[in-house]
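For this view, one protein chain was removed and the others were kept in their places.
We call the chains A, B, C, D and E, going by the order they appear; numbering starts again at 1 in every chain.
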Amino acid sequence: MPYVNIKITNESVTSEKKAALISGVTELLQKVLGKNPATTVVVIDEVDTDNWGIAGEQVSLRRMRGN
Amino acid sequence: MPYVNIKITNESVTSEKKAALISGVTELLQKVLGKNPATTVVVIDEVDTDNWGIAGEQVSLRRMRGN
Amino acid sequence: MPYVNIKITNESVTSEKKAALISGVTELLQKVLGKNPATTVVVIDEVDTDNWGIAGEQVSLRRMRGN
Amino acid sequence: MPYVNIKITNESVTSEKKAALISGVTELLQKVLGKNPATTVVVIDEVDTDNWGIAGEQVSLRRMRGN
Amino acid sequence: MPYVNIKITNESVTSEKKAALISGVTELLQKVLGKNPATTVVVIDEVDTDNWGIAGEQVSLRRMRGN
Partner (left out) sequence: MPYVNIKITNESVTSEKKAALISGVTELLQKVLGKNPATTVVVIDEVDTDNWGIAGEQVSLRRMRGN
């Protein structure tokens, strides 16, 4: 029954990698807390780099500088 | 003043159905808790089926199998 | 499979009223979108009135003035 | 280390305005709480006006009426 | 830079288990997406069983029936 929300920047994440995040988080919750995988929900949000800020500036600007 | 966030998979939900969700939730909060509809906020997120996981796998894969 | 998050101020909401919110939202999603109640998740957050702001001020201050 | 999520309607917000929100919120958290800007995260969600409800109706309908 | 929010029911989760969730999710994001652990944020919300609904009813009621 857990609900997990993963927010990452939208930078060409493949469907296979999303599948790996979903199965990995679901297994982790089963292993650590004994949660039933059947009712574990995972939602991945891909956020535009213009809309994600760290250290007071947009990730899109940091990427332009090579960060 | 309540804030409600509804997350559903992005599968051709019409604007009319979204309107029905918004009015329905707002009425429910008024009926059950006496909340003022004027300041009740509802936000609907439509999530790609590749980005939604249940039972450790993507909804997109489940849909391919007819689930 | 929908996930609904309801945020309200923490002002003596009874367990019965929470149950009414949960069943009401779940029925709404079944009626409007045909969503399976078995996998519909509802999470209610009760937020301290000091931590909720509207119109630039805390709800706790508004309550003191009778709003 | 704070995490701030700003949800606004998706109505032609420029990248410059997003940058101003990100820097402004980060400065506010430093000024008020002494939080380190280096680890302050800000995520902006732009929500379709069909998916945002206030007073029981979609913002898209309110915009049509000039609200 | 990812942000992960894990919502679970509030049922005596030890600090050690929370630590295992935090390190496990952080490692998963590094392994799958190459994300830098130094800026990966994880927030765990423990939700009262009265405030969590599944299948239209409160988890607290399900627990009383032994579910």
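Here are a few things to note about the model shown:
Going forward, a contact is a pair of C-beta atoms (placed from the backbone, for glycine too) under 8 Å apart; a residue touches a chain by one contact, two chains touch by 3 or more.
Source: prediction; values computed, not measured.
Counted over the whole complex, the shown chains touched by the missing one are B, C, D, E. Those residues of chain E that touch the chain absent from the view are 15, 18-19, 21-23, 25-27, 37-46.
The chain not shown here touches chain C at positions 7, 47, 50-58, 60-61. Residues 1, 3, 39, 41, 43 are the ones on chain B that touch the missing chain.
By definition in this document, only the chains that are shown with their structure count from here on.
Chains making contact with chain D as well as with chain E: A. At the interface between chain B and chain C, over half of the residue numbers appear on both sides, which makes the contact a same-residue one.
One copy, chain C, sits rotated relative to the other, chain E; on C-alpha atoms the angle is 120 degrees to the nearest 5.
Of all chains, the one whose Cα centroid sits at the greatest distance from that of chain E is D.
Centres computed as Cα averages put chain B at a distance of 20 Å from chain D. With touch defined as above, residues shared between interfaces to two or more other chains in chain E number as follows: 1, 3, 7, 39, 52, 54. Because contacts link the chains in a way that matches no line, ring, star or complete pattern, their graph is best described as other. Chains touching one another, given as pairs, are A-B, A-C, A-D, A-E, B-C, B-D, C-E, D-E.
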